[in-house]
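A single protein chain has been omitted; all remaining protein chains appear in their positions.
Going by the order they are written in, the chains are A, B and C; count residues from 1 in each one.
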């Protein structure tokens, strides 16, 4: 494939800015498709050109495959970068790129099919010999009840087409199963246009650990793991790399399983294999694979020194991987805090509005990925994440200390943010000790609110 | 002395913002004294409070000792940080601080006296056994002629009270001496209110290398050297640390001489001893000592990991140095490019005005110190430096590569800047080889303009 | 009058957008500009001097409608602009070689088709939305138009 010269970015917010950053470094032009609400966003200012896709609601702009393709073709782009969320794992977009001679900066349509449907992904994982949480599909309440008999409560209902916690329901008792199944089904249908759900055993004490995969379709390597156990309502809040306190055996098991899975499905591009880790039993289970750049990719970049977006572009261009597993060396420890425009004092209500001040000075070991500028408008239509603070240190303690300094020094005023929550997490003993599980943050929030 | 709780910042621009950064990290409040032209500056927005000192011209605002003291007292500050330039080496300010019970974050009045007058500083250097360029004071053309007979041409005329290249004149022939002396005298009088000048042998092939001194008045240590040879009209353009290609003996000689000089005058605070280095002969000469934080301090911070402003504040509080010479370890290489609002295409004419875009994303190893924001106004009254890009790498080559990426990716639009000059320097073979002398940049400019 | 250009107005809009104001009224010679933020209460017609009385002053050509405040392209030199209802390729005629739907000077009604926007082989006809006379064709045939981009200008009848 020819080198990419102009990328259409089918996304918004900080990830659009992140992609522009690497494109500028590579000398590649960018066209950003924006909704009406994002006309004045930083990404629109920084891109070589911005075109308006449609009105503010995503369904009328960011999610319209045909409009995105048309806009990319009409502006002379030769590739589309879908970012994360929106159309990033949409097979129709990847296919439309292929038929329109556009390079899709992501995996193949077949890859997307293999992991987009979570039940299919489970089957692949099973075939690849990767451990799975006991469970399966349930079309009816009867199916679900039968499954529950095999697997036992508590159970977790998940959307087959899902992600981001939407359509996820925990069920503790048999008598709640039917109602929760209905709820999950309709949530899934609303969120993904696909109401299918499946059930898994709910592992009560688990950590969320994921492995960064880089593959050109021939060579599959990993760039270490990330721990994303600090979650609120299935949304990641703090991520870090490497995962603290894993035994070498457990870590190697995770890395090997991820590579094995990616190889099994012939994966090509960046991707992330997510696992639920039962640290006490030294066991882990395949959750899903995300076939895109991940929000938390900067912590991996910090400890590896890689530019993952540059690699993703290079793979899409058809270039063989410029590095082997041996070239990946991990150094130090990195932490990411997602700054959201939401008010912890009001049950994390989103707080869109105009930013008065946005100042993120260069502090030692700090990286900030953001689309915030003084006077920027945070529209109420999209995700509330407005900045990612990433600190890197020689040790985990240093990374934490640097993040605490960043939270003290940086300014994001005019809107409420979850910065106080991050400060509370970073000064909490359990977090500082490292290795908390996914129950940690709800517990901390309960303790704080007491 | 008691801990400082509220600092009055008697400066502007990027250094005001830099001081605020560390003050925020330390939990110290700041009051920024601004001129009318700087009311809306980033520093004014970020400081705990800003007060207007007077009209835009520095002489009516930033340079008024009485007004600064009054403003500091009236806003309840317990200390004054003078930054660099303006009143930073003004003995009257340091003394007025003492009589008004304000902590001057800088050296003692006696220190300022010892180095403020360059002839006095020369005498101290001589007494301390630090090598000097042959030369001396010249009140009349006759004095100068006698001196010239001893020292030989070319000679350099310098202002006794000077700095920043003002009042500096090179004289190549005896017949030009009297006229240049007059010129230098009147320039010095205009710039410093003190027309006294002195003459030195002009060392034609020399490098400008300076040593960072940190002293609590008891313990005097250094934090390595910086090379600032890339100059245009005696103004530093690119700085780096460490200085490339010095023999261990020459480097140690410089470091020892700087510490010896600082000890000799009982220096207390941060300071920088500047030397002219004759690399071929492995010789060096004392130039002067700057008794303040230096513009280029970030390259030293990059390779040492220190926060020099925090140390400066801690010393001013009367705390003993928290580290010894053995605690200072140098790692990697750092380069600083001074981005000026000036137009290289128009003989570096200043280009004040409104900034359309200011975007300095977090790139690996990049630090940016700036007061620029989208929409910021660059007033025509002050220094044209608007941002400092600092890159750090494991090697000098990596630092250069990272700076080249930064120049490609960052955006500072709406005004002309010298960014193209920096790009030219960074890709020039002689600079990349390292160790250029002060003639280098004029030569490069001549080659470019051909 | 030579005063404000369209890009000036764009700039003013952006400025107002970034400020805390809900409303701007500007009269310069024969130009009157009124801006009101969407959702801002309509101004109580109090001040005798500047209250715009639609019946009294029939032709306020340079005054954008409230909706135009958030539209990407606002009126500039008289007349109203017909914005693209969606992003796609704009065609002035039903097929290559055919006569354009409208020409400068044509009279249109609200329902007159003024062009076609193609998105992924789907053809969407665009209507004038108001009656009047076509004074200018702004978008190029066969080129990409953004959502909201001005296609033609109409002098309302």
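Methods note: contacts are C-beta pairs under 8 Å (C-beta built on N, C-alpha and C of every residue); 3 or more make two chains touch, one makes a residue touch a chain.
In this text the structure is predicted, and so the values were computed from the model without any measurement.
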item: Sole residue of B:51, B:132, B:411 or B:445 that reaches the chain not shown, by the stated touch rule; value: B:51
item: Touching residues on chain B - with respect to the absent chain; value: 36, 39-40, 51-55, 61, 65-67, 69-71, 74-75, 96
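Quick note on the criterion: only the chains that are shown with their structure count from here on.
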item: Category of the chain touch graph - line, ring, star, complete, other; value: line
item: Chain centre separation in whole Å, for chain C relative to chain A (CA means); value: 41
item: Where chain A and chain B are represented by their mean Cα positions, the distance between them in whole Å; value: 45
item: Mean-CA-position distance for chain C and chain B (Å); value: 55
item: Chain A residues counted as touching two or more neighbouring chains; value: 375
